[in-house]
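Quick one: the structure is below, and I'll ask about it shortly.
What you see is the complex with one protein chain gone and the rest in place.
Up next is chain A:
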Amino acid sequence: MSTPATVLLAAGSASEHRPLIITLFGAFVVATLFITVWAGRQTKSAADFYAGGRQFTGFQNGLAISGDYMSAASFLGIAGAIALFGYDGFLYSIGFLVAWLVALLLVAEPLRNSGRFTMGDVLAYRMRQRPVRTAAGTSTIVVSIFYLLAQMAGAGVLVSLLLGITSDGGKIAIVALVGVLMIVYVTIGGMKGTTWVQMVKAVLLIAGTLLITFLILLKFNFNLSDLLGAAATNSGKGTAFLEPGLKYGVSGVSKLDFISLGIALVLGTAGLPHILIRFYTVPTAKAARKSVNWAIGIIGAFYLMTIVLGFGAAALLKNSDIVASNKAGNTAAPLAALEIGGGAGSTGGAILLAVISAVAFATILAVVAGLTLASSSSFAHDIYANVIRRGKATEKEEVRAARWATVLIGVVSIALGALARDLNVAGLVALAFAVAASANLPTILYSLFWKRFTTQGALWSIYGGLTASVVLVLFSPVVSSKPSSMFPGVDFAWFPLENPGLVSIPLGFLLGWVGSLLSKEEPDKGKYAELEVKSLTGVGAH
């Protein structure tokens, strides 16, 4: 706690940098609000609100997907994990990238060809509408709320650290600010506004990361081996720092847990509703393919840079300083920026710290807007229009319902985020991936590729996968029993793994299969013909 850098970020004396950080962040907010108002003026039909008019290009959507996907957890979390645990942080990042191949090869194009606005459009296509729409809506809202809650609470912690705000009132104010901005982006700008916010954020994030990466590499003469060597030595862990095991390899259970996490990441991405609805913003399946390719390139390049960022932080900073500032290492990247810019007290350091902090705010805002849009779209289109109004709502009524749902979801997440501000909710992101992989992906794949799939199969798979993941997490060390748990003081954890994927994903697939085979109802052959031909050819696509 003795170096200036740590004191600066940890002890609330960040006031020196506060004006600059706030100015940059304010500029981002003003610019995005302009975009939102502009986009709002062009948002008239339901297709505008839900799908941004389907007029984005593959490249634009690829950027927006990257902006939607790279959360503060992946930006600050992975760099921090590398800074603290070396190789295992890098290992963690790889699942997030490989996952995109599932989206590219199996999901993006068929979904674009056969759906209209939500994940539920594809899940319910062949099935009895009301029960399956209800299930799809429930799962969408659960996944998005878990993810949203993690982001909101994370925003409170992060912003407090970066701005040196320690009071409860200050943290709640930050959560409320994030919530209000996301409500404004989504209700006014709809998908068009949200997409532009995500594109701007992606460009800022890549530019900021590129700058710090370049400066760190410059310091090590672009010699990766030297950088790794310095990181290994400075971490105090020697070559073990460059090998797997420091985080996930500490015990037999932790190894199993990592396998579970890895599977959930790889299979979960293509079942995340806020990612899936992005494929509707382009005109054709070909453009959807192109957007995933751009996203793979951008996200891949970004994770490659986090290697330099994370190991750079380990090489430049004292391990004890990183931990003292934030136990999970979430401030390692901003601290490294400060250090590489010339250290505490230097103008260069102050500017870089402010840039990285502002980028982190932008990141949070873009991600929460995408999540809110996904859940309010599903509420309005799946539950309100197709279940409650049985398909008889007009477009106007549907979009009005989506806007009100946005306000409601926003207010609920502000309240939950404020209540959870001191709980460790980072585990909720992994839970969101597990639910997506256990409840959504099996149903998407069976719907598209298996002719014998039935309504009962879809319901068993969605509700079974959802319930299994949530129940297992509830009784896991994520919620109780460990110092890092949400409620460290109590112990009702009988499930040893933090990630339920290893059990819940096979269960979700199994239930969809068994539920279909045991179904009394014959699958609808005509509907499957429609879905299959549409999904592969784009006939009659919206």
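Methods note: contacts are C-beta pairs under 8 Å (C-beta built on N, C-alpha and C of every residue); 3 or more make two chains touch, one makes a residue touch a chain; residues count from 1.
One rule holds in what follows: contacts and distances are computed from a predicted model.
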- Item | Identity of the absent chain, which is to be given by its UniProt protein name, from "Response regulator receiver domain-containing protein", "ABC transporter permease subunit", "Spore gernimation protein GerC" or "Membrane protein" | "Membrane protein"
- Message: One chain isn't shown here. Among A:Ala39, A:Ile65 or A:Leu97, which residue touches it?
- Response: A:Leu97
- Note on the structure: Only one of A:Ile21, A:Ala124 or A:Val478 touches the unshown chain, namely A:Ala124
- Identified contact with the non-displayed chain, of A:Phe56, A:Phe75, A:Phe146 or A:Phe258: A:Phe258
- Note on the structure: Contact with the hidden chain, among A:Gly348, A:Pro488, A:Pro523 or A:Gly538, goes to A:Gly538
- Query: Since one chain has been left out of the picture, which residues of chain A touch it in the full complex?
  - Reply: 44-48, 87, 90-91, 94-95, 97-98, 100-102, 104-106, 109, 116, 121, 124-125, 129, 224-226, 228-229, 232, 239, 242-245, 248-249, 255, 258-259, 262-263, 266, 286, 289, 292-293, 296-297, 300, 303-304, 385-386, 391-396, 449, 525-530, 532-534, 536-542
